[in-house]
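Report on the following structure.
The complex appears here minus one protein chain, its other protein chains still in place.
Let's look at chain A:
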Amino acid sequence: MPVSLLWAVDVYGRVYSLSTAGQVWEQCRDAQMEFKRVTAAQQCCWGIACDNNIYLNIHASDLPVRYQEETYENQRWNPVDGFSERLLPSDRWQWSDVTGLQHQPLDNFRLPSISWEWEGDWHADENFEGEPTEKGGWTYSMDFPATYTKDKKWNSCVRRRRWLRYRRYKAMDTWAKIPPQQTMLPDPFSDISCGGWEISDEPSGRLSLWAVSLQGKMWFREGINHHNPEGSLWEEVPLPAEVVQISCGPGDLIWAVLWEGQFIVREGISRDCPKGTSWAVVDSPSPDVAATHVAVGMNVVWALTKDNKVWFRRGVNSHNPCGSGWINMVGEMIMLNVGLNDQVLAISCEDRAVYFRQGVTSSELSGKTWRAISVPRDGDRSHSSASASSLQSAGCYFCGEVRAQSVVSDVESDTDKGSLDGASHLVASISPISPESFVDAPTDHSEEPIDTPKARIPKVTSDSFISELVSDREPGKTTREDGLSGPAVLEEEPIPGEEEVEAPTVVDSADTCSLSSVATYTLAIEDQYGADEHPLWAWVSGGGCSVDSHSQLNWFNSLVQSVQSMSLSVTPAQTAAWRKQIFEQLSERTKREMDNFRHYEQAIEQSVWVKKGTMQWWRDWKPHKWIDVHFALEQFSGPEGNKDGILFIYYNFYEEKKYLHAFINEVTILVPVLNDSKHSFAIYTPERTKQRWPIRLAAATELEMHDWLALLSDSCCNSRGIQGPPSKQAAWSVTCKGDIFVCEPSPSLEAMPYPTPCDQMFWRQVGGHLRVVECNSVGIVWGIGYDHTAWVHTGGYGGGFSQGLASSTDNLYTQVDVKSVYIYENQRWNPVSGYTNRGLPTDRYMWSDASGLHECTKTNMKPPSPQWTWVSEWAIDYSISGGTDREGWQYAADFPGAFVSIVCFLLHRKSKLTSTGPWQEIPPISLIDVTILPCAAQSSVDVVPLWAISNKGDVLCRLGVTTLTPAGFSWLHVGTDQPFKSISVGAASQVWAIAKDGSAFYRGSVSPQSPAGPGAKMYCWYHIPSPGKQKLKQVSVGRTSVYTVDENGNLWYRHGVTPSYPQGSSWEHISNNVRKVSAGPLDQVWIIADKVQGSQSLSCGTVCHRLGVQPVEPKGQSWDYGIGGGWDHITVRGNSMEPPRLPSLTAPAPPSPLPVRNMEVNGNAVGC
C-alpha cells in the first residue's frame, strides 16, 4: 500500500500530517497562517485558513498538472496575396476555437491564477489525425465548416492550423489561495468537505468540494478536475434550513448538520449530477439532544450529538443514503471523520487526542475499538516552551466547544461554533469592545508569533466588517497579530454586550465559569499541557489516508517501542546479531556433530514417496467432460541425487482400468485455471503444447488445488534443478488471468539454425497478479497491474500458492489488483410498455457478456475467479465506444447492428484480488506501459533508462534506476502533444512510441547520459507515418530492429533503420494474427499470436518465437510455437545470452525448412 497522509489541525491552528509509514506528526511548515479546518483527498488537501480564504495544497507529483490551451488560425486564399489573414466578412474570426464561433486571439489566453505558469510559447501543431503535415501544420478545405485534409488541392480555398500552448500548475506542496469570489465575501466559510471522486471514472483529480458559510449557506465548487484542480467557481446550493457542518464521502453520500440539530441528506447524486438534486431530513439520534457533527464515507455515516455521544447509522448505501437507524457507540468525541475504506478517525472530548477506529472492515463497518494515535509531533521540543498565551487560547477552545454544544436553539451560538476555529478572532483585537488588547499585547507577547486564534464570539452583524478587514490581509501579518491579540482577549473576559444578545442566562453562567476557570488556572493548564505531551487536536481529515483494517500502522506505540518492534520485522532482522549467531552456530553444529560421521548409516532410509488423491480430469476423448480419476505423484531420487517423479492419472474406460502418465521432468508448465465452477489447473508437456490440449485436472477445493500445485511445481523445479529467484536472463510472461510465469532460457534458445523448440521451455509461476511485465538483462523487472499500478520485482520468488517452501522468505509482499467486470443489459422495446427488460426468446440474454452468447445477470455474474471479490456495486459505464445517451444506453435496430429499437446498457463492477508475490508497489502514478533498456549483461551501465506511459498518456522517464535500486526514485515528465499508449527503448537508447491516435514517434538524440533527451522538450519526437492507414498499438525495439503491432493484429518490421538514419524508411509486413511483440537485445523476436491450430481447437494467445533471425535476415523466416493459448504478454528483453556458435554457421546455411514441427515458412502466424 502506498504511503499516504492523515491530516490534522491542532487547537493552535497548526496543520500537521502523519504518514501511514511514519511515526511522527509533521508540521506543515509551509502554512503561513493558522488553519481552521482541512479536508483531504489523496492528491491534495483543502483548508480554511484564519483569513477565511480557502487554500489548496496539491501534493507534488512527478506528473505535472498541465492544461493544453488551443486555438485555431484561419486563412482564406485570394488571388493577390495567396493565403492570407484577410477573410471574408461572413467568415469566422481569424483566430477562433475549433467551431469558429468564438473569437480566440493568442493574447486572450490568461493564466487562471497565480498558481499557474506557461510551459513554453505558442506553437503550431503539425500532427493531423495521426499523420504528419508539412508547411507549418496547415490543413486545407474548400470552405470553412468542412472537412480538412492535410494536402493542398486545387480547390483549397481556406486553410487553418491549430496552435497549442501548455500551462502548468506550479503551486505544488504549498498552500495556494483560491481566488475569492466577490459575491460571497461578506459570509466567510466555516466548514469545508471534499469527496465524490468515486462517482465517475474520470482520472483522479475530479472532486466534489462542498463548503458551509457562517450564515449557514452551502456552496459547491464547480469544475474541479485533474487539469483544473482549483475548480472554477462557487455555486450556492439551495437549502431547507441553515447548515453548520457538512461531510462529503468518496462516493455519493453527503450529509450535513442543521443548526436545529437534525441532518439533511443529499439525494440524486450521480455522475452527471455530482451536486445532487434534493435534500431529505433525518432526525437527530436522540430526540432531546441535537446533533452537532456528521461524517460520511463510502457506505457509512457516523454522527455526534451535543452530549458528545457517538452514533453509527445502520443500513446506509448509495440506494438508501438516509440509512435506517442509529446505533450508539462507545466513546465521547468532539469530532469525527471518515477516511478512505470507511476507516474512522475521531478526536476525543476527554484528551483531545486523535483516535483511530480499529477493526473497520467491509463486513463490520462499525469497527471494534477506539485506539489513540500516540506519536510525537515534530518540533515538539522547539515548541515545548509553549507560551502561556497559546495555552490559554487552547483553553478557550475548550470553553468555546463546550459552550457551543450546550446552547440549544440559538442561531448565534452556532455562529460561535463555526467561528471558534478562529474564524473571527480578529474581532477581538479590532472590534471596539476591546481596545486594550492593542495596548497590552505588544509589550507582553511579541516573542510568541506563532500563536493562534482563540475563540471569540462575534456577532453576525459584525462579520461582514471582519471579513472585509481580513480579506486583504497578508498571511504573515495575520499570524503576528493573532499572537499579539491572544492573551488580551482573555483578560477582558466576559463581554456583556455580546452575551446579552447571545444566549439564555443559564448558559451564560456556564460560559463564564468555564472561561474564567481557564483564566484562573492558567498555570495549572500549563503544567498539564506544558510539554505538549497532550495533543490538543481540533480537526482531522482522513480523506487522503489510505489505510484499512490490514494496514500495519506504527501510530500506536511510543517511538522507542516501535523502533524495537521494527527489529522484528523482516528487513532489520536479516542483519540482527542474534540471527547471525544462529546461522553460525548451526553451521558449527553441523561441523561438530556430522562432518566426521558422514560414513555412518542413516537411521531412516530414503524411499519412494507417493502422494495420492482423487481429482476430476477433463477427458481427452469426445464428448469431453469431467470424470473422476485417481491421481498419484511418485517421487524418488534420481540417479544423480536429484529428485524426480512420475504422475499417474488412473481412470476407467468402459469399465476397464487405464492410466495416463507424465514424467515430471517433461512437464513444461502448470497453469491454474480458476473459474467459478472448478478449481482446475492444466499440465503441459511439449507434446500437449503442440496439440494445444493440456491435461486438465480439477481438485475438490481451492486449497487442495493449491496444495497439489505447490507440490507439483516444487517437484518440477527439483527435477530440473531450478531453485531460487529467476535469473537476469529470464523470459517473463503473463496469462490472460494475470498469472505470471518465468522461464530460464537455455543458451541454445536463440541458436542458429537449431534453436531449442519453444514448446520445450519450462515455465514456473511467480506469485502476484499483473497485466504487463517488462525486464532487461541486468535483472530489472517491472510490472503493471490490471488497475495500472506499477510494481517492481524485489528479487524474490514464489508467493501465490507456493507459500512456504518454494518461496523466498523475504521480498514477498501483499499485492492487490483491481479489475472491472463488464456486462451488458439489453432491453427490447415493445409497444405496450416501452423499453423493458422483458425480451423475446430469440434475443440475447437479458444480461450477457459482450458477445451476447453467455447469460450474465447482475446476480449470477461472479468475479473473474474465486480469488476475486467484489469491491463495488454495479454501475453504468459511459465510456462505451460509439457513445451513449445520458443514462448509458445504446440503441440498435436489432441485435446485432446499429442500435435503435433495442437498448443496450453497459454495467461494470470492480473486483479485487489479493495475492502475495515478489513485487513492491511504486506509487503513485498509474501506468499503461513500461520499457527498460535491454542492456547487454556485461555492460556497466549504472543508471538504466526506463520509460513508461501513465494511464493518462503522459510519457515518463524514471530516474535513478540501477540494479541496486530497480525502483528508481522519481519520474521525469517528457512533453508530448498528444497522449501516448506504447513505448519501447532499444539497446542503443533509441526510443519509439505509439500515440493514442495510432501513429508512431521516434525520439531523437537520446543518450544514456541524458535519458530523456535534451531538455525533455516535445519537439524531439519525430513523427513516423503508420503503415498503410493502420492504427498502430504496440512497439518493441530490440538491439536495432523495430517491430510494431497494429490494431488489426498485423506485425510490422521497420525497414532501413541504420545508425545514420535511425528512423528507418518503411514498414514491412511480417505476419498477421499477432497480439503483442517483444524484441530482445539479440534482436530476437517473440510474439503472442492468435488463432494457432491445435489438435482439437484453435487457440488464442500463444507464445511464438521467430526463427531464422540473423543480421543478414533481420526479419527471420518462420514461427515456432510455444506455450498457449491464454497468454497475453511476453518479454524476452532479459535474454542477451549469445547462442553458442556452431561451425555450420560459418557456411551460410540455406534457409531450408527447419526440422521443428508446427512451423510455417513465412507470413501468417495462423494455422488456418
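Simple rule for what comes next: a residue touches a chain if its C-beta (ideal position, glycine included) is under 8 Å from a C-beta of that chain, and two chains touch if they have at least 3 such contacts; residues count from 1.
By our rule, contacts and distances are computed from a predicted model.
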item: Undepicted complex member, UniProt protein name, chosen from "Pyruvate dehydrogenase E1 component subunit alpha", "Acyl carrier protein", "Phosphoribosyl pyrophosphate synthetase associated protein 1" or "Autophagy protein 5"; value: "Autophagy protein 5"
item: Touch criterion as defined above, residue of A:T99, A:Q552 or A:S1060 at the omitted chain; value: A:Q552
item: Contact with the hidden chain (one of A:V316, A:L647, A:A710 or A:A730); value: A:A710
item: Residue, one of A:Y600, A:W621, A:Y654 or A:Y1061, that touches the chain absent here; value: A:Y600
item: Residues from chain A at the interface with the omitted partner, ascending; value: 549-550, 552, 556-557, 561-562, 564-565, 567-568, 573-574, 576-579, 581-583, 585-590, 592-594, 596-597, 600-604, 606-607, 609, 611, 707, 710-711, 714, 803-805, 808-809
